[in-house]
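My questions all concern the structure below.
Let's turn to chain A:
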Amino acid sequence: MTGARAWERALVVAALALACALPFALSGFRAFQFTQVGIYAIALLGLNILTGYNGQISLGHGAFYAIGAYTTAIMLDKWNVPYGLTIPVAGLVCLVAGFLFGIPALRLEGLYLALATFALALAVPQILKYFEHWTGGSQGIVLSRPEAPAGLTLTPDQWLYFMTLGVLVVLFVLSANLLRGRTGRAIVAIRDNPIAAQAMGVNTALYKSLTFGVSAAYTGVAGALSAVAVAFVAPDTFNVFLSITLLVGIVVGGLASISGAIFGALFIQFVPNWAQDISKAAPWAIYGIFLIVFMYTMPRGIAGSLKLVLNRLARASGGAGGPV
Partner candidate 1 sequence: MEIFLQQVVSGLATGGIYGSLALALVMIYQATDVVNYAQGEMAMFSTYLAWTMINAGLPYWAAFVATLAIAFVGGLVIERVVIRPVENAPILTIVIVCIGLLVILNSLAGWIYSYIQKPFPSPFPETPIVIGTVVFGAHDLGAIGVTLVVLVFLYVFFRYTMLGLAMRAAAQNPSSSRLCGIRVGWMLAVGWGLAALVGAVAGMMVAPIVFLDPNMMGGILIYAFASATLGGFTSPGGAVLGGLIVGVVENLVGTYVRFIGTELKLTVALTMILVVLVVKPSGLFGRAVVHRV
Partner candidate 2 sequence: MALLEVEGLEAQYGWTKVLHGIRFEVEDGGITTILGANGAGKTTTLRAVCGMVRTAGEIRFDGRRLAGRATEDIVRLGIAHVPEGRGTFMQLTVEENLRLGAYARREKGALAGALTRVYDYFPVLGERRRQIAGSLSGGEQQMLAVGRALMLRPRLLLLDEPSLGLAPLVVREIFRIVRAINREERVGVLLVEQNAATALDLADHAYLLETGRVVMSGPSADLRRDDAIRRAYLGY
C-alpha cells in the first residue's frame, strides 16, 4: 500500500468517527443542516458518476431529485407506505427514468446534452404542478416527520441524521466498488475516448444509459431522503436553481472523485449561509465572488487539491510516493 493510500484510509476513518459524534455535539438545527449535507452528498455523488466519471454533463439533476422526493411523498401521503420502503422505490423509479432519458441523450453531446437536461429540470416542476390530484399542485404535500424507532433514544433530528448517514455510507461503498472495478474503467474510458472504448468492445450505448440510470437513482434516493427529512415537498423547491447548485457542488468538490461529493455538499449547504452573514444586502454577490475565487485557487475542486496535498505529505513522510 502506498503512502498516499494510507493517508486516505486514515482520513476516511477519522471522518466517519467525526460524523458519528457530530449530532451529539450539535443542536437539533445544526444536526438537521448536516443531514441536509448528507443528502446533498448522495445527490452529488450521483451527478458526479454521470458528469465527472462518464463525461455526460447534466444541468438537470434537480429533476431526478424531484422525482425521488415526489415518489416518496406520494407513497407516504396516498398509501401510507412505511417511509423506509419508499426510499429504495424512489431510487428504482429514478433508475428507470434516468435510463429512459439516457437513451435519447445518447444522441447528444456536450452542450446539447446540457440543454436537454436543463429542459428536463425546467419541465419537471411544471409537470408536477399540472398533475394536481397526485402532487397537490403548487401547494405541494405536507408530510409528518418520522420518530426514531422504539428502543433508540434519539431525537427525530438525530435519527434522520443517522438514517441519512447510513444510506450515504452504503451508497458510497457501492459506488467506490463499482468505479474501481471493470465497470468503472469502462465508464471512464467512454469519457476519455469513446471511440477507443468502443473499439475495445465496450458497449458504449448501454453503459452510457446505464450510467445515466444509476446516477439518477442516487439523486432520486437523495430526493426521497429530503422529502422525509424536510417533511414537505413543493414543485418550486425543485427549480432550475437546484440543478445548477448540484453542478456547482460537484465542480467545487472535485470532478470524478468520491470524496468530492462530501466537500461539494458542505460547500452548497454552508457557503450561502456565510455569504448571508457577511452581507445581508447582496449575499449572492458574496457567494458569486467566493465561487469565482474558489475556482481560481482550486480549478480542480477541493478533492483535486487535497489529493495533491496528500501525495506531497506521503512523499515527505518517506512513503513510497504514491502515483499522482
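To be clear about the criterion, a residue touches a chain if its C-beta (ideal position, glycine included) is under 8 Å from a C-beta of that chain, and two chains touch if they have at least 3 such contacts; residues count from 1.
A quick word on the picks: all candidates are chains of the complex that A comes from, given by their letters.
These figures come from a predicted structure and were not determined experimentally.
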Touching partner of chain A in this complex, picked from 1 or 2 = 1
Task = Sort out for me which residues of chain A touch candidate 1 in the complex.
result = 51, 57, 104, 107-109, 111-112, 114-116, 118-119, 122-123, 126-127, 129-130, 195, 240, 244, 247-248, 251-252, 255, 281-292, 295-296, 299-300
